[in-house]
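Removed: one protein chain of the complex. Kept in place: all other protein chains.
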Amino acid sequence: MVSFIIDGKKVEAEAGANVLQVARKYGIVIPTLCCHESVAPSGACRLCVVEVKKGKRTRIVTSCLYPVDEGIVVETKTDRVLNVRRLVMQLLMARCPESEVLKDMAKEMGIEPQPAFHPDTDKGKCVLCRLCVKACEDVVGASAIGLSGRGKNKKVGAPFMEDSKTCIGCGACAYICPTEHIIMESTDSKRKIWGRTFKMQPCDKCGRYFAPVDQLKFISDKTGTPMTELAVCMSCK
Amino acid sequence: MSKINTLEDLNKAAKRGLESIIPSKTKVMVGMATSGIASGAQEVYNALAEEIKKRKLDIILSKTGAMGMDCIEPLVDVLQPNKPRLAYSKVTAKKVPEIIDQIVKGAVNGNKPAYRMDEEEFICLNENKPYLKGPVPKDLEGIPKIGDVSFYKKQMKLATRNCGMINYESIDEYIAKGGYFSLLKALTKMQPDEIIDEVIASGLRGRGGGGFQAGIKWQTCRRAHGDIKYVICNGDEGDPGAYMDRSVMEGDPHSVIEGMIIGAYAIGSSQGFIYVRNEYPLAVANLQRALDQAREYGLLGKNILNTGFDFDLKIGKGAGAFVCGESTALMTSLEGKAGEPRAKYIHTVEHGLWDRPSNLNNVETWANVPAIISRGAKWFSSIGCKNNSGTKVFCLVGKINNIGMVEVPMGIPLKEIIYEIGGGIPGGKKYKAVQTGGPSGGCLPDSLIDISVDFDSLWDAGSMMGSGGMIVMDETTCMVDIARYFIDFLEFESCGKCVPCREGVYRMNEILNDICDGKGKAGDVELLESMSQGIVDGALCALGSTAANPVLSTLKYFRDEYVAHVRDKKCPAGVCKALIRFSVSDEKCTGCGVCLKKCPTECISGEKKKTHVIDQTKCIKCGVCKESCKFDAIIVE
Partner (left out) sequence: MKTAKAKKITVKDIIKKYGGDKTAMIAILQDVQEEFRYLPKAALSSISKQMEVPLTRIYEIATFYNAFSLKQRGKNLIEVCAGTACHVQGAARLMDRMERDLAIKCGETTKDKMFSLEEVRCLGCCSLAPVVRISGNIHPNLTQDEVPKILKNY
């Protein structure tokens, strides 16, 4: 266990934890976009920055990655911190002018859009938090979507920006997307995502459509469980 | 070739090498680094080979790297027994027969050498070997000694000690210069901690830009937990306007390799990597050859110098990404992935390549190590200035007379680099600024011309040492355009991982483009300033957190130029197309008609011998008229 100070409060935490986890445990609100408990943090959005004093050195760090250490002093709302968060929000609002999530967040943080930034029209609501990519690769194991390009041309999508060939239609990306950029359209028997339409599997017992057939095949291939066993929904199992 | 196991073996190789450095017959050397080849050295080399064959002469034809004075290349050095070494500048294939004539006749006439060398410095051995016994022949006395040439006078070559002196294809010549004797000393007479102490005592700071104490870094890596450790050489010299690392990798690859083997032994590493830019094919080829030679001699691989120490090196080629010069991105790239940086809250000396302790230094840093081990920390730290020991290699380019690579003791006044070594600004133009540190650095204006060139002084002035680019700018350089240039560069090179860099630099570029296009608005400059702070604090890696430097430093020293662009819609330097107009001076135009012929849009008209006129509606401001006018009659305002 290490003890340190956060916003003037003395706190204790497990060594190896990061500042964000500890702050949240103690009820301190730090905004984030690219952080999710099911995937490893990447430090991409920079909203969670805090000021850390360690020894004589004070610097701005991302709390989602910064490991807690004995004796550090963390401030989560200094002017420098708020300046970074304001810039990040204004930049993202200019990138994704249609995102209601961002607008609501900004409102809560008391941040107005920067009128000098000409709003983009080609990025949709994607903030490039890369949660979807990580979920697809690390959690699902499908690696159907990935990053491409770099800088302002960085994108998320299937290779060659074509309809995904290896997508299994599980929808993990859509569930984890913080800004509702990834669109998944579902009817009872069909699901549309990443340019593909997936046939849904009806439950052998109750008849409810519960998962894409491709997803069940993927699980069957991976785990060796026969398809017949997988064709039963969670509630009927 | 048999393996080198003992001091005797090494001495034998050195003897062979010395015989080819100062042979008993005539030797002709052509400067064949990239800069030389680009200016035509290959044609010169071929012409020499042909002429020697045609005349059936017993002359050794050899290749060497870059001496540094790129503006006088192609360079051909002639070394005849018991004579000074003569350097012929700007040699073309046409001039080759005459040079051969001079060699055969033993007399210099007509095409005079640019300078002569009477002796050769062997830095690592701490001695000078004369090329000749007795006095310099009378007819050669008039040729200036290299030490009297203003470009070389204030220079001191440590890291580039062998560049342009030895044949980069010969390991024996490298050994003759004292090469691999430091390795033998380190492996047989020094404990790893002693080596680290020596490097710490030398005060060697990382030449890649950060200026961190190399020895301390080695020590941290040595102490880090883990059985497998890596040493890495950063040869991803991405700063535009800098090529000193390329020159060392091309001209003296063994110095880097030897430095790395010593470092690996000190740190406790058995595998190393040299990461080289994709744009440097010759550096890759020369390094690869050198690695093969070292392996053949038993200087790499298992049981090096029969000491039981194992170490090997691999080359990793970049694929064109500036961000890969950042240590974590470089390591990600070496792992075979897209080179995105990661947060460095846990240092790479503890968790680096494949999550193992990794010690990364740049080319120039590694190249200094053998010299430090052979001559000692005390000697090294006596060079340079306080807290900045040794030398630094710079590439002096841009609006300067003597363009080239220079190595100077730290702490030299900037003025001496610009006006003595560099020979001042061409065309009688006024010096405006020098840009150091590449895209992450800043500009130093005329008022700082006396500044001491060292890590700390440059940092205090709002710029940085960086890897060593020095781009000189004169009154015709627009500082807003320069800021835009760097921001545009960084926008293109941003990896796109974090928001402040990806989106922030992109927005700064938008604003700067507006300013240069005459669409700047009141408040733009202030917005750039406030964004800069947010980017400095918020970006993930060093590329991002220094991205605003070009804007901050030009704003600091050249705010008036920004004001002229935004408020007056004028570009005082006459660069920004939207804000300038071309016209013909009534006074200077002779009506020669050259511009009229060259203009791609046919917007210039006028009778012979009468002042010409530019049709402003058709002018695309390409500037070809100004470039081609011999009478300086084109006015840009």
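Residue numbering begins at 1 within each chain, and the chains themselves are lettered A and B in the order written.
Going forward, a contact is a pair of C-beta atoms (placed from the backbone, for glycine too) under 8 Å apart; a residue touches a chain by one contact, two chains touch by 3 or more.
The model shown is predicted, which means the values in this text are computed figures rather than measured ones.
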Checked against the full complex, the residue among B:Thr64, B:Ser333 or B:Ser440 that touches the missing chain is B:Ser333
One chain isn't shown here. Among B:Ile403, B:Val499, B:Ile515 or B:Leu596, which residue touches it? B:Ile403
Hidden partner chain, touching residue among B:Thr160, B:Ser374, B:Ser457 or B:Thr477: B:Thr477
Answer key for B:Ser35, B:Ser202 or B:Asn388 versus the chain not shown reads B:Ser35
Against the chain that's been left off, what residues of chain B make contact? List them. 34-35, 37-39, 70-71, 73, 237-243, 246, 278-280, 316-322, 333-339, 395, 397-399, 403-404, 435, 438, 469, 471, 473, 477, 482, 485-486, 489, 492-493, 495, 598, 600, 622-624, 627-628
Hidden partner sits against chain A at residues 133, 137, 143-150, 158-160, 166
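Basically, only the chains that are shown with their structure count from here on.
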Just give me the whole-number Å value for how far the CA centre of chain A lies from that of chain B. 42
Show which residues of chain B lie in contact with chain A when the two form their complex. 321, 323, 338, 342-343, 345-346, 491-500, 502-504, 506-507, 510-511, 521, 523-524, 527, 530-531, 533-535, 537-540
For the complex, give me every residue of chain A touching chain B. 42-47, 49, 60-62, 65-67, 80, 83-84, 86-88, 91-92, 94-95, 114, 116-118, 127-128, 147, 149-154
